[in-house]
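This part shows chain A:
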Amino acid sequence: MDHNWGYVAAGYGITTGALLVYGGWLWNRLRRAQQSATDGD
Partner candidate 1 sequence: MSRNARRVFGGVTLVLLAITAVLALWVSPADKEQGDAMRLLYLHVPTAWLAYLAFFVTALASALWLWPRTRSTTWDLLAGASAEVGVLFTGLMLMLGSLWGRPIWGTWWEWDARLTTTAVLFFLYLGYLALRRTADTSEQRGKRCAIAALIAFADVPIVHFSVNWWQTLHQTGTVFNPKLDVQIHGTMAVTLLLSVLSFTMLYVCLTLSRLRLAELEEGREQRELELAIAERIAAEHPEPAVTV
Partner candidate 2 sequence: MSILREARLVAAKDLRIERRSRVALQQIVPFGVIVLVLFAFAIDPDRGLLPRLAPGLFWAALLLASILAVNRSFAVEEANGARDGLRLSGLDGAAIFLGKAAAIAAELALLELVLGVGVIVLYDVTPRNALVLFLTAVAATIALAATGTVYGIVAAGLRVRETLVPLLVLPAVTPVMLGATRAFESALGGVPSEAWPWVQLLGACAVLSVIVGVLAFGPLLEES
């Protein structure tokens, strides 16, 4: 039986990375948008 941990690490790594990048981008933009929304009012 092959273990193939390399593939598993790549899969989990890329998934986590992509979700973190997207989530972080969303978080930042959201914070900035919320700030400018309260500034404008």
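The candidates came about this way: all candidates are chains of the complex that A comes from, given by their letters.
Just so it is clear, a contact is a pair of C-beta atoms (placed from the backbone, for glycine too) under 8 Å apart; a residue touches a chain by one contact, two chains touch by 3 or more; residues count from 1.
This one's a predicted model, so the numbers in the text were calculated from it and none came from an experiment.
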{"item": "Which of 1 or 2 touches chain A - same complex, any copy", "value": "1"}
{"item": "Of chain A, residues touching candidate 1 in the complex", "value": "1-5, 7-8, 10-12, 14-15, 18-19, 22-23, 26-27, 29-30, 33-34, 36-37, 40"}
